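Heads up: the structure comes next, in structure tokens.
Entry: subunit A
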Amino acid sequence: MITPEQSAMLALGVPVIGFVLVAMSGRVPNLRETFTLLTALVTFACVAGLYPAVMRGEEVRFALLEVMPGVPLSFRVEPLGMVYALVATLLWIPNSLYSIGYMRANHEKNQTRFYACYPLAIASAVGIAFADNIFTMFVFYETLTLSTFPLVTHKGTTDAMRSGRVYLGILLTTSVCFQLFAVLWIYVLSMGDAPAVESINFTVGGVFRDGLASNRIDPGIVGLLFFLYIYGIGKAALMPVHRWLPAAMVAPTPVSAFLHAVAVVKAGVFCVIKVTVYVFGVGTMQLYGLGNWLLYMAGATIIVASLIAAFQDNLKKRLAYSTISQLSYVVMATALLTPLSIMAATFHIVAHAFGKITLFFAAGSVYTAAHKTQVSQLDGIGRRMPATMAAFTIGALSMIGVPPAVGFISKWYLIRGVMERGELPGTHLDEIFVLVVIAASTLLNASYFLPIIYRAFFKPLSDEDQKHPHGEAPMPIVYALCFTAGLTLLFFFWNKPATDLAEMVRRAVS
Partner candidate 1 sequence: MELIRHNLPALIVVTPLVIGLLTSIIGRRGLGWWMAMGTTAAGLAMSVQLLVDVLAQGDRTVEYLMGNWPVPFGIGYSVDPLNATVLLIVSLLGAVITLYARKSVASEVPAGKLNFFYALWLFCITGLLGITITGDAFNLYVLLEISSLSTYTLVAMGKDRNRRALTAAVNYVVLGSIGACFYLVGVAYLYMATGSLNIADIAERLQPIYASWGTEAPIYQKTVITGFAFMAVGLSLKLALFPLHGWLPNAYTYAPSSVSALLASTATKVGAYAFIRVIFTLMGVGFAFGRLHTDVALMVCSGAAILVGSWLAIRQTNVKKLLAYSSIAQIGYIALGFALANKDGITASVIHLFNHALTKGGMFLALGIVMYRVGGTRLSDLRGLGRKLPITMGAFTAGGLGLIGVPLTSGFISKWYLVSACLEQGRYELAAIVLVGSVLALVYVWRVVETIYFGKREDEVNVREAPASMLVPTLILVGASIYFGVDSSFTTHIAGEAADFLLKVKP
Partner candidate 2 sequence: MSDEPKTPGTSNRVLIAWLVGAAVLVAIVAVDYTVHHHAHFAADGIDVDAMPEFFPVFGLVCGFVLVLISKTLSIALKRKDTFYADD
């Protein structure tokens, strides 16, 4: 029987072992894919094995090594990180299955490099999820960027390289110029005999409370640090640092699906929640009114990204802008700074991941079976690929937030979070703004997803398409997208693991 600590270590280590195995078995594709799937399953098992311990409220923490004196790579498993780790490792399983179908059907090159980079990205994601201090989080944040770069530029074309530059440029620039700045600033403030900051470890309630209470630190500085952090986490794709996400769509679809609907972007919003809750502290932020600007910035991002999405003809680009918009939902929920809204943010990580990965899977399925990338080419495709487009429809409904898809549940918590904030004294301008944004974005979401569904199911096939018959995509692809679509529906009716964890986060906040 292994202890939770060992299980957590394995969750970090197994993907690395998987990386080695995959890299070595490049000559035997079947073996390589077996290793990929096995690694995915074992990693998920390791993370899932932590669930009971987390639910019991056990302290699961360990340190790998001390990189610098007083700055260790240390880890602690807590509910919020658990949510992200579970989502990332769970969805890696269908994604591996999907990748096999996709990469083989499309005869992609350099498949070993492709499969080898995935486990590294997953290990980074788990590292981010379980990070116990801001340094560890930053380290794995960067390794995630770097390990996904080869995936983004997989095709190796000029276009891929240009996009890769944008991807790397924005993510590294923001993280180095802003996040690292903030990390170091907090680190420096945490030194000395009467430090302004309690520690660089994630602390329930934030690390600035004492410093602020005893006037050792100016609230303005805390606000500035928060700003640096928010824009230092470029992966959250808050405008105007969102451009990397559409650029990354040049990658093969499994990459877009997994990294840019689940692992990478969720790492961004997860970090936003994490630092808000465990570094800045919801109570502190509320007391000094530090998060209000973010509410408006996130709201604007939601609306503007949706508007842009509505005018993208490229299906993946449209999904990318939709992702930008949905990510800002999480950010906005976080910025509401109430226990329930933090819970909503946490839950939306799960809800959006399930829906969006389904949508990307469907896009890739269409590309594989019909070689179509544009929305305007999709007329009548629902009759040829009913499973794919049905899954797409479920994903779209989840994005719009209509029952019976899981997106509705997070909307429910989000609005309850707004209500909870409404009980605080003060004007209700912020709350009304958020409600208006939610309403408008529902409308906009509908406006760019429904046309696709209409085209797919209600328009006749074009004459050109009539001549090129095709059916569904290969079976692994269909299985994978049915699985995630099923999750999207299932989690509307039964979402206990996610809500229980989110509930624990809520209790930690309040």
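By definition in this document, contacts are C-beta pairs under 8 Å (C-beta built on N, C-alpha and C of every residue); 3 or more make two chains touch, one makes a residue touch a chain; residues count from 1.
Regarding candidate selection, all candidates are chains of the complex that A comes from, given by their letters.
Because the structure is a prediction, the values reported are computed rather than measured.
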item: For subunit A, as assembled in this complex, the candidate in touch from 1 or 2; value: 1
item: Subunit A residues touching candidate 1 - in the complex, by the definition given at the top; value: 65-69, 71, 138-139, 142-143, 146, 153, 156, 161, 164-165, 168-169, 172-173, 176-177, 180-181, 184-185, 187-188, 191
